[in-house]
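With one protein chain withheld, the remaining protein chains of the complex are depicted in position.
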Amino acid sequence: MNATITSVAPATGDLVTPHGSAGGSTMALARVEAGRLLRHPLTVIALFLLTVYWAYPLVTGADSVHFAVLQNADRATQFPCAFLLGGAAMIVSNLAVLRSRRFGTDAVLDVATLTRSHRTAAHLLALVPLAVLATALVVAQIVAVAAQPAAVGRINPAELAVGPLCVILLGCLGVLLGRLVPLPVVAPLALVAFAVVTLIPAIPGIASGSGPQWQWLFPVAYEDHNDNPLPADLLSRPVASHNFYLLALILLAAAVSLLAGRGSAQAGTAAVRRVTAIVAAVVLLGVSTAVQIARPSAAVLDARTRAAQSPAAGQVCRNTQPWTYCAYPDFTGRIPHWDRLVRAVVGQVAPVTSVRPLTVRQHVRADQGPKPITEVMPAAPVAGWLSDAAAAGYPPEDVTVGTAWSAEAEFAFAASVARAVIIGGPPPSRIDPACGARGVVILWLAVQASPRSARGLAQLESSSSAGVAFFTGGYGSGLVFDVRQLEAVRNLARIPAADVGARMRQSLAALTAPGATTEDAAQLLGAGQLTAPSIDSVDRC
Amino acid sequence: MEHTVVASGLTLHYGSTRALEDVGFALRPGTTGLLGPNGAGKTTLLRILATALLPRSGDLSILGYDPATPEGRLAVRRRLGFLPQNPGYYAHFTAFDFVDYVAILKEMSDRASRREEVRRVLEQVGLTADAGKRLRTLSGGMRQRVGLAAALIGDPPLLILDEPTVGLDPEQRLRFRELLAELGETRTVLLSTHQTEDVIMVCQQVVVLHQGRVRYDGTPADLTRLAHQRVWLSDARPERMLASWRAGDGRYRSIGDPPPDAELVEPTIEDGYLTLVEAHPAVTSR
Partner (left out) sequence: MPVLLVIRRTMDWRPLLLAAVVGTVIPAVPAMAHVHLGAADLCLLLRLGGICGALGAAFALDDAAAGATTTVPVGRLWRTCARVAWLTAGLGLWWLVMLLIAGWNAHVSGVRLPLGGLSVEAAAGAAIAVAAAVVALRLRSPSGGPGLAGGVSGAATLLGVVVAVSLLPADLTLVVPPDSPRWPAVHLVWAGVLVAALAVMVVASAEPLRQRRR
C-alpha cells in the first residue's frame, strides 16, 4: 500500500453525500448497464456484422439492392436486426442479470438501498439505447436502399419497427431468463430456439395463403414473396397489430421479470401496479393476436385475384412513343429501365420508328398470397389478360414482365421483347421452345441489350444443365433455349457486335423464316461450326 | 454517548441448528470487535445487523430505526456500510467502475458527486493509482480494499465489516488499523475477526460470541484480565489445562490452574479469549 490513508471527515451521524431518489438511481444504474451492454464485445461484433451485412450490397451495387422493392426491403430488415442485435441483447442482458450470482456479490447487493426489482428495472431500461441504435441502423439501411434510382414501392414504418422491438423483446427475455434460471447457458440456447421457431413458417406447406396466419405468432413473421413481390396494397400484413403484439410481449416479459424471484415482496401499490401491467399485457396480447392471425379479408383476396387475372383496370400505363408500358402503381418506377432495354433490343433490328408499337404489361401471381412457390408453376392465363386489356380499352400486350428484378429477370425481359419483335403474336402462356434460327436471334438480341442481361444468361446457364429457360411473374410462361443455340451465341460473342448486327439486319428475313435452323443462323451470322448435338424438334420450327 | 445499536434477545435457528440464541448487546460510536470461533454465529449476527437477514425473534434498533419494517430497513441501509465475508467482485470491472456501481446501488444518482465520492473512498483505502485496473488483475489484498472502499461509500455512520483483514499483509493490516481507528472516532464500527491483535489495537469494546450466545461484552482490557494469573510457562507439558501449546522457545504455555514448576506470565487478550472459549468446550449444537 504505497498511498497514504487520508484522514476521515467527521461523520455528522447522518448522510454526508446527497442521496437521490430510487427512481433517479434506477436511471443511473440503467445508464451504467446500457453502457456496458453497448460496449460488450458481443454487441460490438453483432453491430459490426449487421453493418457489414447491410453495407456490402449497397457498396457493391448488388441487383437485390439496386432494384429493391421497398415493401419487401422494409420487411427484410427484421430478421437480421432481431437475430444479430436481439441475440446480443438477450445474451448480454442475461449475463448482466446473472453477474451478481456468478461473481458472488449477492451479499453486497442484498443490503443495497436499490431493491432487486429496481435493479431488474434498470436492466430492462438499459435495452432502450441499443434499440434506438438498432432503429437508427434500420432507418439508415432502408433510406440508403430507397435512395437507389431503380428502387420502387412503398416503405411501411410499422415493418421497420419490428426489428428494434424484437431487440427489446429478446433483451427482456434475457433478463427474465436470468431471473428464472441462474444458468448463463440458457440465453444462447434460447437464441437457437428463437432461430428455429422463426424459420418454421419457411418450411414448405406450413404457411397458408388464405387460412389463419399463424406465422404472426412468431416475433418475426416469415412471409416469402421475394421471387414475386406483390404490390403493397395486396400484402395484407397486419404489421401494426403485430407491433402491439410485440409491445404486449415486452410488457409481459418485463412485468414477470420484475415479479420473479425473491426480494420482490414489496409495498402493496408496486405489486398491484405489476399485476395490472400483466393483466393489461395479456389483454393487449389477446386482442393483437386475434387481429393479426385473422385470415386476409375478402376484399384483399378479391384484389389479389383481380391483380392476377384482370389487372388492366388497376394498372398505370405510360406511353413513350411508340411503346406503351403498363405497371402496378407501385412499380411505375421501373418503366424508364424497361424503355431503355426495349430501345436497345429493337434498335439492333431496325430503326425504332419503323417497328410496330409494342405494349408491355406487368403481371404477378398475386392470387396465392405470401406463399413460397413450391409446386410446378401454372400456365399464364394469357387469353384472359388479353380480353381484360381489351375491355379496359388498351391494346393487347406483346410482352409480359414480372415484379422481381435481377440479372436473370433483365435477360428474361430482353428475350421477351426480342421474341415480340422477331416472332410477334401474344406472349407465351407456357414455356415455349424458341426454336431454330429465331431462337438464336432472340438470344443474341437479349444478350446485347445490356451487360446485366448477359450476366443473367450466364447465371441461368450455370444453374441449369441442358439449355436454359426463364419464367415470368410466377407463371410457367417464357422461353427455353437449347445447348446449340447457346453455343451459337457464345461463338457470336467473340465477333464484334456491330458486325453481327449488320449481318442480322441483312438476312433478317431468312433468319426469321419458319424452318430456318439453328445451323442456318450460325452460318448467316458467322458463328461457325456448332459441336453440340442437334435435337430435331428444337432445331427447326 | 448515545447507543447507536441496541440488540436484545436475538434468536435465529437454521432448521434444528441454533445460529443465535438470546443475543443482546449495545454499541456506541467507536470500534467494536466481534470475536468467536468458526461457526459461533458471527456472520449470521452481522448479516442481521446489516439487514440482510431478519431474526426469528428479538428486538433490534439500529441508529434509531427498526430494521423489521421496510421503511426502517431502507433507512438503515441508507446509513450502512457493509463488507461481507466473501464480498465477491466483478472480475471484468475496473476498481473504479465496481465502487461506482455500488455507489449507484446506494442511491447516488448524481453522476458528478458520485464520481467524486468514489475517488474519495478509493483514496481512503490507498487505491487511487490502481483505480483503472480490472479487478481480475488485482491481488487478493487489493480486492479486499476495493470491497472496503465500497463499504465506505457515502461515509455511513454505521460500518459492519466481516473479517476485513483477511488477505491483508502485515503492513496493509497496519494501515487498515489506522483507518479503522480514524473511522471509529465518530462512527459506529463493528468488525468480526479472528485476529485478536486487531481487537486490542483498535477496539474500545469487544463482544465474544460462542455457540450462538454472547459470552463476553466489555473492554479488551477486561477480556485480557479473564486470564489473569492463569497463564503459565513450563518446561514440561502440564496435565489438565484449558489449553496448552509449545511456544517457539521450546517451553509450554498453558492456560488454567497452576501446574507444578511453572512460571506465571502476563496474559494477552488471546489468553483471555481462549480462557472464555475453552471453558465452554464445543458441543454439537442441536
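Read from first to last, the chains carry the letters A and B; within each, the first residue is number 1.
Note that in this section a residue touches a chain if its C-beta (ideal position, glycine included) is under 8 Å from a C-beta of that chain, and two chains touch if they have at least 3 such contacts.
No experiment lies behind these values; they were computed from the predicted model shown.
Of B:99, B:135 or B:199, it is B:135 that touches the chain left out of the display. Looking at A:147, A:196, A:298 or A:509, the residue that reaches the missing chain in the full complex is A:196.
Residues of chain B that touch the chain left out of the display are 91-92, 135-137, 139-140.
Residues of chain A in contact with the chain left out of this view: 41-42, 45, 49, 53, 84, 87, 91, 95, 102-104, 183-186, 188-189, 191-193, 195-196, 199, 203.
Assume only the chains that are shown with their structure count from here on.
Residues of chain A that touch chain B in their complex: 1-22, 24-25, 27-29, 32, 99-100, 103-114, 119, 266-267. By the touch rule above, chain B contacts chain A in their complex via residues 47, 50-52, 70, 74, 77-80, 82, 84-91, 100-102, 104-111, 113-114, 117, 123-129, 145, 147, 150, 153-157, 171-172, 175, 178-179, 182-183, 185-187.
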